[in-house]
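Notes follow the structure.
Other chains dropped; remaining ones untouched in position.
So that you can tell them apart, the chains are marked A, B and C in the order they are listed, and the count of residues begins at 1 in each.
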Amino acid sequence: MKLGILINEGPYQHQASDTALQFVKSAIKKGHEIYRVFFYNDGVNNATRFATPPQDDRNITKEWSALAIEHNIDMVVCVAAAQRRGILDKGEAERNGKDSDNIEEGFRISGLGQLVEAGIQADRLITFGD
Amino acid sequence: MSMLHTVNKSPFENSSISSCLAMCTNDSSVLFIEDGVISVMKSTKFSDLIMDSLSKYKIYALKPDLEARGLSLDNVIDGVEIVGYDEFVDLTTEHDSVQSWL
Amino acid sequence: MGEEAIIKKFMYVNRKSPYGTIYALESLEVVLISAAFDQDVSLTFTDDGVYQLMKNQKTEGIGMKNFSSTYSALGDYEIKKIYIDKESLEERGLSISDLQELVWEDEDEDYAEKSSINLVSRDELSEIMNQQDIVMSF
């Protein structure tokens, strides 16, 4: 089946992103296709490459990034939610006059339409949040 | 149509469990994840609510979340099915849709 | 393979009071975008979500943007199935007259204004929710 994933909380503060990671890993193992992972609300904070968690702890952003690259998963960060919270890709940084971007490899910034589209195209949409 | 409901909050802290149960129908299943797994333990203030619900809906709890919190699988209410992430995926695809009670 | 027109039933479930958290606002943003996709869209206000539609919201004091007037634009976006949980209102000592009126214009009847609001019991809501393809809860 094609699965769409919606993540509404940032990393570490809530378990949402951890649970979603485990869910997506299991889904891939079982042969399902991840149509898209969409990051909304504080979920956009999962995409920052500036994070450096303690060495004995997990790095949630890196885990998403590695998974997406290995399995060619489309990971979309909502542009409006990202602007509010300071997550930028190169284009967004230029448009908003910021001196750098901070998005990790494997994530892309796009509009909320991508979430609705995931709802339409995927067979199931599962939300992880607070 | 059948619906999978997920509940991720402790029943002691948050009322989402009762909102969820009020919306369940005969072909609904409820999966407790994250702090929600507290709901399925024996001898708590909420055990009766879960036992009543078991006659109406299928009830599941995520094993890794029980284990993380030191909640003994032996103390899970009889009839609640303990599942892993793989079965969470199966539940998602076996039901027609998923509603997360956040 | 040509473009197939998939039409799914989307329900957006609003369960939180506005302003204390951003969910009400960012849920509304998804709903407005979804209008562009020609899907079968409905909105449910239940639990504290019913406060989102309260009349007379005044946010100057808290320094936040008042977005309550945006709900009245839903009809213009062809979003005209709004379900309000009767029991949630009652528990809160509220009645439908405490909430905004939401309407849409029926083209087929000379643009007559019709109410978008359906006051439903939990049993009715449960049945409607169960028919959805996609439920997003904020």
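In this text, contacts are C-beta pairs under 8 Å (C-beta built on N, C-alpha and C of every residue); 3 or more make two chains touch, one makes a residue touch a chain.
Everything quoted here is computed from the prediction, not taken from an experiment.
Per chain type, the number of copies found in the complete complex of this structure file is summed up as A x2, B x2, C x2.
Heads up, the rule we're going with is that only the chains that are shown with their structure count from here on.
One inter-chain figure worth recording: chain A and chain C are separated by 26 Å, centre to centre, where each centre is the mean of the chain's CA atoms. Chain centres here are Cα means. That of chain A falls 26 Å from that of chain B.
Chain contacts: chain B has residues 97-98, 100, 102 touching two or more partner chains. Those residues of chain C in touch with two or more other chains are numbered 133-134, 137-138.
Only residues 1, 3, 8, 15-16, 19, 22-23, 25-27, 29-30, 32, 123-130 of chain A touch chain B when the two sit together in their complex.
Across the interface of their complex, chain C is touched by residues 6, 8, 40-41, 80-81, 111-113, 115-117, 119-121, 125, 127 of chain A. Residue ranges on chain B touching chain C, taken from their complex, read 1, 3, 15, 19, 22-25, 27-28, 96-102.
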